[in-house]
Every structure is written in structure tokens, then in C-alpha cells.
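My questions will all concern the structure given below.
A protein chain is absent from this complex, but the other protein chains hold their places.
Order as written gives the chain letters A, B and C; numbering starts at 1 within each chain.
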Amino acid sequence: MYTLKIGVIGAGYWGPNLLRNFVEIPDADAIAVADLDEERLRFVKKRYPSLMVTQDYHDLFELGLDAVAIATPPSTHYAIARDCLEHGLHVLVEKPITLSSHDAEMLVELADQRNLTLMVGHTFAYNPAVRALKEIIDSGELGQVYYVDTVRVNLGLFQNQLNVLWDLAPHDISILRFILGAEPIAVGACGAACICSDIHDVAYLYLEFPDQVVAHSHISWLDPAKVRRITVVGSKKMLVYDDIEPLEKIRIYDKGIERLPHTDTFGDFQLNYRYGDIVIPNIRFTEPLRIECQDFIDSVVNHTPPVSDGNDGLQVVKILELADCSLQQGNGRLHLPEREVHGRDALHAN
Amino acid sequence: MYTLKIGVIGAGYWGPNLLRNFVEIPDADAIAVADLDEERLRFVKKRYPSLMVTQDYHDLFELGLDAVAIATPPSTHYAIARDCLEHGLHVLVEKPITLSSHDAEMLVELADQRNLTLMVGHTFAYNPAVRALKEIIDSGELGQVYYVDTVRVNLGLFQNQLNVLWDLAPHDISILRFILGAEPIAVGACGAACICSDIHDVAYLYLEFPDQVVAHSHISWLDPAKVRRITVVGSKKMLVYDDIEPLEKIRIYDKGIERLPHTDTFGDFQLNYRYGDIVIPNIRFTEPLRIECQDFIDSVVNHTPPVSDGNDGLQVVKILELADCSLQQGNGRLHLPEREVHGRDALHAN
Amino acid sequence: MYTLKIGVIGAGYWGPNLLRNFVEIPDADAIAVADLDEERLRFVKKRYPSLMVTQDYHDLFELGLDAVAIATPPSTHYAIARDCLEHGLHVLVEKPITLSSHDAEMLVELADQRNLTLMVGHTFAYNPAVRALKEIIDSGELGQVYYVDTVRVNLGLFQNQLNVLWDLAPHDISILRFILGAEPIAVGACGAACICSDIHDVAYLYLEFPDQVVAHSHISWLDPAKVRRITVVGSKKMLVYDDIEPLEKIRIYDKGIERLPHTDTFGDFQLNYRYGDIVIPNIRFTEPLRIECQDFIDSVVNHTPPVSDGNDGLQVVKILELADCSLQQGNGRLHLPEREVHGRDALHAN
Partner (left out) sequence: MYTLKIGVIGAGYWGPNLLRNFVEIPDADAIAVADLDEERLRFVKKRYPSLMVTQDYHDLFELGLDAVAIATPPSTHYAIARDCLEHGLHVLVEKPITLSSHDAEMLVELADQRNLTLMVGHTFAYNPAVRALKEIIDSGELGQVYYVDTVRVNLGLFQNQLNVLWDLAPHDISILRFILGAEPIAVGACGAACICSDIHDVAYLYLEFPDQVVAHSHISWLDPAKVRRITVVGSKKMLVYDDIEPLEKIRIYDKGIERLPHTDTFGDFQLNYRYGDIVIPNIRFTEPLRIECQDFIDSVVNHTPPVSDGNDGLQVVKILELADCSLQQGNGRLHLPEREVHGRDALHAN
């Protein structure tokens, strides 16, 4: 069987993880790495002596690669991804796919024209716990979903010229779209810019989905403790997914409130509180990035769209743009334009 | 020394706690309890056989009481508190003091005219952990406060005809005013009404205080796990107060981010992350309600204002009114009118 | 219906809890309290003004009481309990019932002769979580019980002239006897005497039960964190009971190891590890002491033996005596004499 030849552009914080996975996946070979920083190149070369390394990513175009993975600063995503697509390479680019929806649309279009895979690294769509969470929701075990609350906070790492919304919210937005299988219809945001007066480092994001489903995300670079928690409250049961927990990631609470149908008094109501068992399902954990990289390989080989394709990247950027507008201007809830859905563009989560 | 004669109106969930404290405080005697529910009266009578109990709170006016504590449903606070003040009794009323700022103003005025203590049961202002938290902030150990995040969620107890904002947010608002020693200048709220379409059971409250200090409160009656957490992020250190923890309520993190003063590049900046020790101070815990009841007694005896007086109750109601407006209408951040401060009305926290 | 008249002897740490429960139980009235310390008498009198209080417990014999609860220092249990039984009173005495098996036998005999209830305060036998634990074991859900590990440690409270074994181990021994429904056949102990060279403050207790079931208890007055944990490992599932957890006291782990029956090689074996879900059953919690006090009342009224009767107290003391011998002399595992079982003496747990 043919083994895909992969290059990795960017060997900073995340790049080595992509590299490791492409090295270890049987159907792929990581051939080359590009990074501006010689120190980082020495680091990866020591680990994998047979790698070709370069400070100029254009050198990768000479190697007969099939695909690249891009883990450079977000502001460079558009130009590098475009360059790679134009050189006929399949592209996996880290989130956010670009810093504007216009740029994202350009990339999606270009990949479509060239019939190349364009994938965005929404890792959580490949996380076994998130997938278990989606299965639990889809099974109806929680009943009707009332609301979802997410918290993604810790200390640092600040991004230059990019606020916390663009850095962390792509995770929450992609998770919410994935588990709810729907697009938000309105967003709002508020927050604080504590360290640099022009860059929000704390944000609270409010999203409205169809059927009165509400979601809220607290994201912060300025919190003493690392928290990665998603709470899903349904009409039958409730669920907490704590990504920090090494083993017990999901707890299903057989708890709920029922409104009793018949009450005599006007205005009053009677509620029944149900307190039952808690179940912590055993989830077989595989590194999400491994599954993501495998999905990229499969997409390239089989000419099928990956789970998190360019359109997912684009949708997330559209939501981020609107949320950032609300955050900057303090003008509350803003409505997203209804999305035209056609062809490959249909949400895979559905 | 004279022992104050106290009556308790309302023997539901909270009333017996007030009763127990007034029974046990040396300077007070709990004489009588009023409640509409005979079952509750039997319950307290079994525990304290010498109590006078009645279904009609007007009977308490015949007993020569000095003061009453009112723990009835919030919609009745105004009428009962007014009645008691008019009968010359000092009044401790549970939070929220009333359901409108107009009513609260009436009570404050009446108490002032009659020279009676009017106190509202903002228990957390008497909580040793909250007081320790305030001392830590005031000492400057945290540096300049950047933002405060609070979470107060659990399953139930729903209130009839009162949304979660009016039920739970009085705690957070009174704590924030207390620890920051300031009044908010703007508020906004969003949320969800899951169980009863007209009553919000989940709310996210955003508050702006002077000096760009931002606060955010997540409150909910619909959460599988009980959380009572306040995070204070300062320029020097960060702090988490977890009220669920039986012993280790406050953690001070010697963590922070400093923006380095000189950087050559335009737009860029350099940050220094500091990771240091965590200290969990030993806090001598006393039941907050005991301290609160003692403050009420002292206020009555010494003719001095209590820590949480009627004006505190009024201020909290004003903020709630505006937040509820934002919650209902979705119109984002609303500015509070600047407060005229005079006489006793000055915030004691300062 | 007749309401039992109860006296409480000893109003130190535990006595007020007994008092509160007898005050609140409908079928009983707490009439009088005796304690040598006037301060403690004033304390209970303030709380329950109608109580008769005295420094001399003999005064209680003049009041026409039906029963007494004794919560005095262990060294006084025998003399006071004997005195009360001789005055025709039913007796609930705190654990350990006495400090020697000889004394315990005398009390059991005396109560039998007088046809009086003699009960020992092994509270955990009344703890809903321990009862749920016993039901789970008895249901066979865990399979065959392999071993039980218990930890009961915290800082203080040291007892005068009594080592940690006599203070804390009665809990573990009574729980183990209760949940396993069997008597140990051998015991051993080791430990340390850190603060006072003649009084062990740390002990490790090893117990062998029939059918190769092994139990081990770590008890200590000298530990920085309070731990109250029991682990039961069975052939099918495993269970952890954490008494510190306010709500999630029991966790059932669907985990296990199976030895595969057929393996070719000599000496070798193959094991199958099973990792499944964790279930945290919802346990309706009632104060154990309330259930215990009610059992005492019921025993007196109905002339039926309580769950933890004098014989239970006696058996626990026999085990303590042997364990203490092993602890003092370092002579390892000692065998308990086989117990003659007759009449009421049969273990109720069976």
C-alpha cells in the first residue's frame, strides 16, 4: 500500500505532536519539517534523525509530498495554506482556520476547485470523550437538551495580537456544533482585557441554538486553576464532562426536575426533584490527535471529507467574528445570518 | 444585662436556623414563632417546648418583643417587615429585602423615622471565609483586582414566581459589593428558562465596577453538581474561594502574568508567567448566621448600624431590577444611576 | 402512646448529639442531663431550658426515667452502666462498651438477668451508607469478597490513658463484623507511639475472617488529613465507601481480574483485566445517630434486641484486647478463641 508523504510546517508548541503522530501512523511517513527557528529544528532532528528540516517552508514543495500539516501562528494560516493548496498539497491546518471568514471562504473554494482535502484541527471532534458525549445526547438518554455550559480557563498562553476568543473559543464552538448537530442562531460576548488593554484575556460567550437551546462558554487565559468542563443539562438527565480527569471524564447524573402537569392554583406550579445514581462510563481513550491525523490520511486516500473540514473551519470563524464584534462593542446578542447549505457543506454532525 | 426578646416569622427552610441561633445566643431569647403551617409549628415546638407558636404573626405584637426575624417567602417581605416596623420592632429580614426598590426604600425610610434597626440577611457578609477574602484583597496581597468570577449552581430549589436571579444573585451581588467595597456601574444578564417558560432558572450576570474591575456570576437551579466558587484574579496573585470545601475554603495562588515594560517590536509584547506556591490559609470557622444574628442583637442594643443594613438590601434590589430587565429584554449592558450617598447610607465596606 | 423518659449522662463532645436526637424523636423525651462540668450543663440548659441538669448522675435515679444514654469517658462506662442497670434503667452506652471483656460480660449478664436493653453505640451499624454497603455485598454484586481495607485517620483527638486502637478501632471492627456477617479468627497489630511513648497513636490492624477473607485497618490520631475510607475488593466488582464525601459515599467499580482457566505452560497463568463503568448509587441519608437512638427506643418499647447489643460490644472488646496484646508485644498474628454462640448471642448480621 502507498504510504503518504507528509510535511509539517511549524515546530513550536503543537507541531511536534503532529509530527509524532504522522511518524507513528502506519499509512504515513513524516518526511520534512519547516520552522523559522533553528533551535526547534535541532530539537525535532535529534528526535527523528532521518527528517529533512528547513527554515523555508517553500523547500517542502520540492519533495514530492502528498500533504502538509500547518501549525504556525494563526495570522499566517491563510497565506501558507493557500500556498500549499496551490502547490497541489492536501492541507491540515490548525484552528482557527483563518482570522477572517473571507479568507476561510477563499481556502474552501480553492480546495474544492483543486479537489484537495482541506481540514481544520478541531481536535475535540476527535476526542473519544466528546464522541461519547455526542452519542449519549443522540441516544436520547438526557432527554431534550436544555442548556450547555462550558468552562475553558487556565493561566496563559497569551497569543500576540489575538484575543482569548480567537484562541480558545474555536474549541468550544466546534464542540457545541458537533454535539448539538446544529448551527447557532445568535451570539453575544462580554469580557475583560486585563493585561493588555486592547486584547481581551477573559471572555464570556453566549450562544443560542435552535429549539431554545442555550449555551454559554467561559474562556480565560487568566485563571489560577486549569478547568476544562462541559455541563449538559437535559430534561431527563444531566452530564458533566471534565477533560482534566484522567479516567473519569464523563459523569451522567440521573437527576432532574419534572413539572407536574396539573396544579390548581393560578401562577403556581409543582415540581418533582429526582435524585438518582451517577454513572461514570468507561471510555476507551485514544489520543484525539492520533484519530484526527488518521482521519486526515483517510480523507486524502479515499477522497472523502474529513469530520472537521474547511467548512467547519469557516463556520467557526463566522461565529467568532460576530462574537468578537459583540465583545468589542458591548452591543449584546447578535443574530447570525441563516446559512445556505448545499452539497458537501451540510453539517456532518447531522 | 437585658436579654432581647425575639420572635421568628416563618419556620420553613431557613427559619429554624434563625431560631436555633437566637436560642443559643446569650444576649437573646427566642420567645415565639409564627408560621401558616401547623406542621412546621409542631416541629419547632417539639424541639423547643417552651416556645409560643402561632399561625398568625400579628399575635407576636402582643408579646412585648424587641425584635423579629422574618424568613417568609420574598413576596411577603415588604408587608410583614412594614407591619413589624410600624409596631416598633427591630427587623431582620431575609434576602432579597423586597421585590422592588420602591418597597425597599419605603422600609429604609420607615426604619429611619422610627429609629429602628432594619437589617437584611446577606449571610455571606458574615461568613469568615468571605471576610478573610476581603482582608486579603484589602491588604494588597493580590495586587490590583482584575476580575472576579463567581459560580453558584446546584439542583433546585425553585422558587414560585421568582426567577433564579432574585433567588441566588443577592448572595453574589452582596459579596461583590462587600469584597470590592464599591457599587457596580453597569450590569447585564442573559440566561435560559428551561423548566417554566416564563421563569429563568439559569442566568449569567455581568457587572462592571469602577476602575475597569469586571465581575461575572453564573447562577443556576439546574446543575447536577453543587458549586459555590469565587475566583479573584489580581495583578500579583490569584485566589479561589470554594465554599463547598469543609476546611480548605481559600487558596491563594502565587501566580501571575507581568507585561515586560520594554519591547522593541511594534504591536508585540512580552509576558512573564510566574508560577509559585499555593497557600491555603487556616480560617477559624464560625457559623455565619451566628455572627449575623449577633450583629443584629448588637445593632439593636447599641443603636449602631449592622454590617448589612437596609440600604445594602436596597442597593442589591436596585441592581437586581436592572439585571432582570437586561435578562428579560436581551438588551445587553445597562448603566446604574449614580448613587447619592449621604449619612448612614455610605457603604460600610469602605 | 407512652413517651419514654430519657436521661443523658455525659455532656461533653458526644452527649449533646444524643440529647438532640432524644429531644427530637417523637416517642421519647429527654428529661435530664448529668455532667461533672458545670459549664457543659449551662451550655445544654441554654439550648433546652426545660431540662433538669445535675453534676451527680445519681440524681437521675430519682426522676422515674426509663432509660439512659451514657457518653462519659470509656474508663467510667462499666461502673456507670452497671449502676444504671441495677437501678432498672435500660442503657445505651458509647463505644467501647468497657475496657475489658470481663467487665463487658458482667454487663451483658446483668442486663439479661434484669431483662433490660443493653446497647452499645456502634454508630456505623446504623449508617445508611454502611447498610447500603452490606446490602451490596449480600446481594452478591461484588462476587466473593477477597479483602477489605479501611482507613480512619485524622489529627486528634487523643484520649487520656487509652490508645488509638481502643478509641478508633471499635468503629472498624464493628463495621467489618457487620458487613461480613462473621467473626474474625485471627488478629495482629503494629504501630507507633509518637507523642506519648506509652500510648500508641498510630496503629495498623490485620484481621483474618473465615474463607480467607482478609481485612486491614489503618487508624491514626496523627494524620494531616481526615480520611474515612473503606475499600471492598470482590471477585466480580470493587467498591469504595468514602464517609467524608457528603453525597457520593459509595462507588461501585465494575472492575476485576479473572484468571483464565486453561493455560499451557506450567507455573504461568493468564489474567483478564476488566475495566467497566463506575456507579455511584444514590443513598438516602439520615443521621446514623437518629436511627441508632430510634433503635434503642424501639428495643426498649418492644423488648427486642437492638442491632448493636451488649454482645456486639463484648465481641468488639475481645478483639481489641487481643489486638492490643499483639500491638504491645509485637508477636504478630494471634488467634481468637472460637466463640460459643447461643440464644440472643448469635450475630445479628447473619
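Convention: contacts are C-beta pairs under 8 Å (C-beta built on N, C-alpha and C of every residue); 3 or more make two chains touch, one makes a residue touch a chain.
Predicted model only: the values in this text are computed from it and were never measured.
Hidden chain, full complex: it touches shown chains A, B, C. In the complete complex, the residue from C:L36, C:L63 or C:A225 that touches the missing chain is C:A225. Considering the full assembly, C:M238 is the residue among C:M238, C:I283, C:I297 or C:L336 that touches the omitted chain. Across C:P49, C:G88, C:P210 or C:G330, the single residue that touches the chain missing here is C:G330. Residue-level contact of subunit C with the missing chain is found at 146-147, 149, 155-158, 160-161, 188, 190-192, 194-196, 202, 204, 206, 212, 214, 216, 218, 220, 222-225, 231, 233, 235, 238-240, 251, 253, 255, 257, 259, 267-269, 271, 273, 275, 330-333. Taking the whole complex into account, subunit B touches the unshown chain at residues 248, 254, 275-282. The missing chain lies against subunit A, touching residues 23-24, 26, 46-50.
Note that in this section only the chains that are shown with their structure count from here on.
Between the CA-based centres of subunit A and subunit B the separation comes to 39 Å, rounded to the whole angstrom.
The centroid of the Cα atoms in subunit A and the matching centroid in subunit C are 53 Å apart. Shared contact sites, meaning residues of subunit A that touch two or more other chains, fall at 275.
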